Each structure stands twice: as C-alpha cells, then as structure tokens.
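One structure coming up, written as structure tokens, with questions to follow.
One protein chain is absent from this view; the other protein chains keep their places.
Chain lettering (A and B) follows the sequence in which the chains are written, and residue indices restart at 1 in each chain.
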Amino acid sequence: MEQVPIVKIGQTLFVSIQIDLQDDTVVRLQEDLADELSRTGASGVIIDITAVEIVDSFIGRMLTMIGSISRLFDAETVIVGMRPAVAITLTELGLSLSGVRTALNAEKGLEILNGKS
Amino acid sequence: MDELPIQSGDDVVRVRQQVRTAAAENGLSLVDQTKLVTAASELARNTLVHGGGGRARIEVVKSANGRAGVKLHFADEGPGIADIGLALTDGWTSGNGLGLGLSGARRLVDEFELDSKPGTGTTVMVVKWSR
Partner (left out) sequence: MDVGGTGTRMADYLRDQREKVVSRWSELVVAGVRGRTSLDEVRREVGDLYTLIIRVLSDADDHAAGELRAVLDELSRARARNGFTPSETALGMFSLKEAVYELVADTTDMVPEFLTFSRMIDDLGLRTFEAYSAAREQIISDQATTMLELSTPVVRLWEGIIAVPLVGTLDSARTQLVMEKLLDELVATGADHAVIDITGVSTVDTEVAQHLLKTVSAARLLGAECTISGIRPQVAQTIVSLGIEFGDIATKATLADALALALRQAGLKVVPA
C-alpha cells in the first residue's frame, strides 16, 4: 500500500495525489492527516488532485470526511485541480462534495485559506 | 475479451486501468472514458467488498449501426442482494454505512443489467457506447 506524503508549509498542510488511488491508501491518508493536524495545529489543508483521473463515490466520500475531520481541528480543507471530466462524473453521481471548498489550483486554494483568517 | 480477477485493492486498480485502455482504444470521449472507469471502479469495489471477491470481463462490442462500445461484466459468488429495487435507489447504503454505488454506476453508463439472488451471488453487466 502506498502512502501519500503530507508536506507542511507555514500553516498549511499540502497533499498532492499522484497515484492511482486504492481504497486503503485513501483511508491511510485520512488517518495521517488527522495525525498531522493534531500534531502541528495547521489551520489549512490543500489536497491537489490535478493528477487524479478517477474519483468514485468511495473516494468522494473520503474527501468529504477529510473535510469534516479537519474542521474538528479548526482547519479548512480545499480540494484543488479537479479535472473537468472528473467534475462532470461526480456531478452525475450526485456527489457535490459539500463541506469542502474547491479551487482551480493550489495558488487559488491558498487565497481561500488566507482569506478566511 | 479479457478476464481479470478481483481479489484485492490492487486488482481493482488494474481493472480501472484496463477499462481505461479499452475505452480509449474504442473511441470513447474523455468524459465518457472517465464515466465508464468510475462505474467500473464502483462495481469492482462491490465485487470485492460485498461479493467477497470475484472477476471482471472486458469486451469490445459493436452496435447495430456500426458504433464501437465497451461492455463490462462483473461476477461474484457472494451473499447476493436481497432487495434489488432498494439497492438501486439513490442513496441506499448497506449495513456498514458504505453505499453500494450501484445507482451511481447505472447513471454513468448506457446499458445496465443486474442479476442477483441471495445465496447465489451477483452479476452486473454494463455497456458504454462511443458517440
């Protein structure tokens, strides 16, 4: 099982997903993020899914859960770089990922995180 | 026609990749490829998690007016689905809180057939056509 690296820059945790996501990888990411948020007190999480070609209902739900977990640590999550084809498919699946913010790229994601404080 | 085992998370990823290849090679648009692979992901996961493991088959088909399409076949010998109508309702979830994703998968494809009986397992067949 692969592990997705989490990088801390300033008050933000950056996650860039570059691999084909297996279920346990996503679950592991969720656990790791919870650990890091608790350990560092970061106030924001940016998850970059520019390289992700498939987001199905399981992964979609996990992303929403990550948003909820972050909020418990008083941190906001922004999902960035969703591909048009993925967005259209998620919409068709009826998933709106409410509870997480979204942005076109990491730069805009940071603007959102900085704007909130 | 390829037959692939579904016994682990790695297998699910492999199924996704093979479906992606088949879809791309047969003229499906990028969005349609994504929809088909996402549906395959849902169904493969069901086969693994709820069916106790099974197999998938990928087939290239041709419609009556000559268009190419990709047909997927998922089968398992798991516990089966007691109430198919309910399972196909949007938002239905099984006992452990994770939705079966069947209704979602159905919306992403052009043709969808589900056969399941408690005790004899489940088979799902889907087709997505190129435009």
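Here is the rule we use: contacts are C-beta pairs under 8 Å (C-beta built on N, C-alpha and C of every residue); 3 or more make two chains touch, one makes a residue touch a chain.
For clarity, every value in this text was computed on a predicted model and none was experimentally measured.
Novice: Going by the contact rule already stated, which one of A:I6, A:A42 or A:V80 would touch the omitted chain in the full complex?
Specialist: A:V80
Novice: For the chain that's not shown, point to the residue among A:Q3, A:Q18, A:S68 or A:S96 touching it.
Specialist: A:S96
Novice: Go through chain B and note every residue touching the omitted chain.
Specialist: Residues touching the hidden chain, for chain B, are 31, 64-66, 131.
Novice: What is the set of chain A residues that contact the non-displayed chain in the whole complex?
Specialist: So the residues of chain A touching the missing chain come out as 80, 82, 84, 86-88, 90-92, 96-97, 101-105, 108-109.
As a convention for this text, only the chains that are shown with their structure count from here on.
Novice: Enumerate the contact residues on chain B facing chain A in the complex.
Specialist: The touching residues are 9-10, 12-13, 16-17, 20, 30-31, 33-35, 37-38, 41-42, 45, 90, 98-99, 101, 104, 107-108.
Novice: Write out the stretch or stretches of chain A touching chain B in their complex.
Specialist: Residue list for chain A touching chain B: 1, 20, 22-25, 53-58, 61, 83-86, 88-89, 92-94.
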